[in-house]
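Got a structure here, written out as structure tokens. Questions coming.
Heads up, one of the protein chains got dropped from this complex, but the rest are sitting where they should.
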Amino acid sequence: MSSVPLSAYLVLALILFCIGLYGALTKRNIVVVLICIELMLNAVNINLVAFAKYGAHPGITGQVFALFTIAVAAAEAAVGLAVLIALYRNRKTVHIDEIDSMKH
Amino acid sequence: MMEMAWIVPLFPLLSFFILLLAGKKMKEASAYVGMLATFVSFLAACAVLVDRIGASTYKAEQVWLTAGRAKWTVGFEVTALNAWMLVVVSLVSFLVHMYAKGYMRGDERFSVFYAYLGLFTFAMLGLVLSPNLLQTYMFWELVGLGSFLLIGFYFYKEEAKAAAKKAFIMTRVGDVGFFIGMILLFSQVGSFEYEDIFKAVQDGTLSPALATLTAVLIFIGAVGKSGQFPLHTWLPDAMAGPTPVSALIHAATMVAAGVYLVAALFPLFEASAVAMRTVAVVGGFTAIFAASIALVQTDIKRVLAYSTVSQLGYMMLALGSGSDVAAIFHLTTHAFFKALLFLAAGSVIHAVGTQDIEKMGGLWRKMPLTAAMFLVGALAISGVPFLSGFFSKDEILVAAWTYGYGGLFWIAVAASFFTAFYMFRLFFLVFGGKERHDVKDVHESPAVMMLPMLVLAVLAVVSGYIHTPWFGTFLGDWLTDGGYAHEATPVWIMIVAAIVSMLGIFLAWLMYGKRSLARDWLSSRVPFMYSMLWNKYYIDEFYAWTVGCAVNAISRLCYYADRFVIEGIASLIAAAVNTAASFGARVQNGQVQTYGAVAFIGLALLVVILAFTGGYL
Partner (left out) sequence: MNGPYFLSLLVFSPLLGILLLALTPKTQERTIKWLGFLSTLPSLILSLFAFCQYLRGYRLEHLTEKRGWVRFADFPFLTESTFVVRYELNIDGISLVMIVLTSLLAALAAIASIHIKKEWKGYFMLFLLLEIGMLGVFAAGNMVLFFIFLEMTLVAMFFLIGKWGGFERERAAYSYLLYNGVGSAVLLMVIAILFARTGTSNMELLKEMLHNPAVRAQLIAPISDDLRFSLFLALLVAFGIKLPIVPFHRWILRVHVQAPPAIVMLHSGVLLKIGAYGLIRFAIGLFPDQFRDFAFIIAILGVVNLLYGAFLAFIQNDFKMVLAYSSVSHMGIVLIGLGALNEAGMQGAIFQAVSHGLISALLFLLVSILFERTNTTEMDRLGGLAKAMPLTAGSLLAGALASLGLPGMSGFVSEFTAFFGLFQTAPAVAAAGTLGIIMTAVYLLRAVLNITFGTSKSGGAQAFDMSLTEAVPVFVLLALIIMIGVYPRILAEPLQAAIKMMMNGLGA
């Protein structure tokens, strides 16, 4: 199997992260924002695993850490969705720019 | 006794304190306290005078305050001049105290009046005893305070309030000149003491230019206090005070303080010809200026007030012409006959209830004694021969003639004519002719008011003989400690003076006594002149227009600057902060995504900076 260079994985992670960041900061729908946050977390996962195999000190540490990240992402998604549902029941909207009661 | 001269002012001060604290309970008895105090002062002053005969000047002093290297002392000295002044001031004050017992009877603030009189007398006696300029200045201002309180005695009257304020402020304008002159003198001489100043003048440490400057500045103070032109307008207005006040303060003592100051500083003035000329010119001009206004006034006290201004002008003329003896002589005689005139006028006002001479008349029959005394005073001031005014005025005319500057002599003679004329105009209108008043019961004043007038009348007749070319120049010898030069007095001056006085009296008799000349014989021909005189040359209006407007304008300007410029700048800063704040607050729009974006951008910036600077800023 021809080896895929490390940089390819990192670039992939970078692109995914940037897409996720862009979406988190600009999308209107809260569900999409949550999805983008998941995207960012997954990008980090790819980075961790890539360094686990091809990094300066290859080992299993990166993969273990990726498992942690996945668990945290799942928990965060659950909480985020719960908050979203409560918000929707209160404000009848899933548009993030309509929730600005902390204005100056 | 000379060593104890400092107790002379203390008795009136004591009466001030006693009356202030316990006066309300004493009521009419306050008069006795005041009279006793001034009488004891008078006796003490006489003792000091007697003690001074043949002795030399006594001086005592004590350190009052040191400021750096400057040491300021307070004390007293007994010179020939101020021993004499002590007697004159305390005597007139005592007589006025006696008179006021009758005049002010029934007034509910009787004791307060006597308290103020005591304060004033204390200040005046203290002024006279001062050995240095600083102490003189302090008592000078206290005298002004006494005058202020007494002019404003009837404080519920608007005119008294205005007059008191005017008097204080106008004299303060003069006092600033005194203040500056005094300090400049100190910076050159190193001391405020009179003897140090005179020594510096003699040694030549005091340059003529500085002598001129300081003398003129100090003279400005005298101009204010003695009501010379242009700071004279407060004196006629001061007539709003009770008549005994006018007699004591605005005839005999306080206004004489200016003359006294110039006389006491005479060696300084003599060092500068310019200063002497200034004094003489101001004096001469004031003499005729005020006399001309007095020609047409209809308020009896105002005529007397302008007369005082005019006579003070004479005294200044004498000083400027080089004869301090003549000035002090006239000060003495004037104190007596002017006080007499005022007290007599007070009697009249008391009896008739008005000060308008057009509403008086024919009082000769009803108040013969008062009329006689007024006549004596009028004759004295007009310079009728053998009365006191004749001799003292003659000395002044001689001095003016010898000085020989700019026709001052002829101005003085003309003023003398006016003086005789307006005094007898007053006499004839008030006491002669038909009765024009509507008061039923006009009677003489009680004895307590007549006695002081009698004493003053006697003095008005005989006080001239203390200094005559015929019987001996006692006053001159006394004042100059025996160094008086007896010049032969040109007899023709005496004759001219006598003739001029008689002419003035005659003209007044024609117009107001016999009525053979119409009253408006002159005034109808020169109505413009008449209205100028009647309106006192519009000086008050001029001052209101210039100084009054200027002060108001500056105040307004400052007000607008304060409110709009300074406040504006402060408000501008506040507004700028507000704008910046509201601008920054727009970042807090409640949008989570905005916050996230800002956080991210900040992080990116930090990373870039870190990358470029390699670690630390």
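When the chains are written out, they are named A and B in that same order, and each has its own residue count from 1.
Note that in this section contacts are C-beta pairs under 8 Å (C-beta built on N, C-alpha and C of every residue); 3 or more make two chains touch, one makes a residue touch a chain.
Just so it is clear, the structure is predicted and the values come from calculations on it, not from any experiment.
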Chains still shown that are in contact with the chain withheld from the display: B
Which residue of B:27, B:443 or B:556 touches the chain not shown here: B:556
Option from B:1, B:14 or B:173 whose C-beta touches the chain left out: B:173
Contacting the left-out chain in the complete assembly, out of B:66, B:205, B:531 or B:588: B:66
Hidden partner interface residues of subunit B, rising order: 63-70, 134, 137-139, 141-142, 145, 152, 155-156, 158, 160-161, 164-165, 168-169, 172-173, 175-176, 179-180, 183-184, 186-187, 551-552, 554-556, 558-559, 562, 566-567, 569-570
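By our rule, only the chains that are shown with their structure count from here on.
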Subunit A and subunit B: spacing of chain centres that average the CA atoms, whole Å: 98
In the complex with subunit B, residue positions of subunit A that touch it: 21, 24-26, 33, 96-97, 99-104
In the complex, subunit B residues that touch subunit A: 585-586, 588-593, 596-597, 600
